[in-house]
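The complex is shown incomplete by one protein chain, all other protein chains being positioned as in the whole.
Entry: chain A
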Amino acid sequence: MADLASRITKPSDAPVDAVPPAPTATAGEGNGTEEPVDDGVNKGLVETTYDVEVKLSGLQADDESLLYSGVASFEELGLPKSINDGLLAMNFKKPSKIQEKALPLMLSDPPRNMIAQSQSGTGKTAAFVLTVLSRVDLTKPTQPQALLLAPSRELARQIQSVIQTIGQFCENLNVEAAIPGSISRETGVRANVVVGTPGTVMDLIRRRQFDVSQLKIMVIDEADNMLDQQGMGDQCVRVKGMLPKEIQTLLFSATFPEKVMIFARKYATNAHEIKLRHTDLTVKGISQMYMDCPDESKKYDILCKLYGLMTIGSSVIFVRTRESASEIQRRMEADGHKVSALHGAHEGQNRDALLDDFRSGRSKVLITTNVLARGIDVSSVSMVINYDIPMKGFGDKEPDMETYLHRIGRTGRFGRVGVSISFVYDRKSYDALSKIADHYGLDLVQLAPDDWDATETKVQEVIKSSRARPDYVPNASDK
């Protein structure tokens, strides 16, 4: 899981629009002494402008103090050494903004529920994994004590591997994935932490292969999606009904539409809430551009050209249909790329294998239909391409704002540089993208496929400027 390596510090480190300190001191040097970096700690590395909005349930003096103090390092959380070592092994150095605020609240006793909304790639997963690990009694290696639910098998496996990585020094930590085909029918669940999809978890509980009597904590990741979708929402409610009443419930997502929020508050009663304001939702470190294609048939060639314009680690290409996924795969392989094409046509284990190729780096291009937009974290993804603009509604009439956000959130993980390029080629796609841009207040940069030298220069400039100012505000002084 080097994937997640050092996800933790980004947001707090992101430079702000504050005016840079007087450039590299001159006087100090003459004296042979060295200038401290601004205020001696961090003023040069300005703090992020966005604020984490916290709503406490019930005004308890204790919680207040926890909240305003926050934590500056993982040590302050008083986690066991084994967990801390796991964080260090992953190059985690200090807590992200959301971790700073959420962890003291989630770790406090008695346990309280939490609803947390934060941008993709800001360390949500690590936040709830730390909470889970700190709640589990490792002297009971096979007694289930924590349950984590995710909307897809991919995400469940990913969370499982994060727990195993952070918990690599925790002896007797057993994590099982409750997804189709992975829990032995003979033994049932024999782990202290269980990560699964709601359907499979429900089946296991019903068949009495999953002893829920001592569960202390439940986490729902991508909660907006889980509680909203017809089938899964019902399943989540039913699963909850089978669990101990006093279980600590944590709901996490990058987005929480209002109606889902109302439901979430019922689901996790009396919860603390941590939330970001709407316009802060797009990850500003991601340079968002669009490519003006002369017509649809040119998109393939243009796509291949993109890979010479900038340094790209891994990339994800979102397409609408399986057919175009296959065609793109063919063309890109001919161009020397190693490609995994993942869509609904693939089943279970096969999907696992394709995604594992991508995670391990055996393939560096992932072409996918919508199934993967959510939650999948491969930290070296540096480019996301919307080969087709995400649409929703009857006859695909409406641009799909949330999906756009989740898609571009696959890059720029944890404060790294990321680029997203959306393809437009006709009126409809152009209008759809414009609406998305308006909705989130984005300033998309236009690229043209006729002069690649010029396009290359432009892309490099865009990357450079966004890297300099992840929290770019139009009026901030720059240069």
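Here is the rule we go by: a contact is a pair of C-beta atoms (placed from the backbone, for glycine too) under 8 Å apart; a residue touches a chain by one contact, two chains touch by 3 or more; residues count from 1.
Criterion: contacts and distances are computed from a predicted model.
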Choices "Beta-Casp domain-containing protein", "Phosphatidylinositol glycan anchor biosynthesis class C", "[histone H4]-lysine(20) N-methyltransferase" or "GLE1-like protein-domain-containing protein" - which one is the UniProt name of the chain not shown: "GLE1-like protein-domain-containing protein"
Residue touching the undisplayed chain, where the options are A:36, A:181 or A:244: A:36
Touching residue (missing chain; options A:55, A:207 or A:338): A:338
Residue, one of A:124, A:364 or A:407, that touches the chain absent here: A:364
Contacts of chain A with the absent chain, listed as residue ranges: 2-3, 5-6, 9-10, 13-15, 20, 23-26, 28-30, 32-37, 40-41, 44-46, 73-74, 85, 88-89, 91-94, 168-169, 305, 307-314, 336-338, 360-364, 379-380, 382, 413-417, 452-453, 456, 464-465, 467-470, 478-479
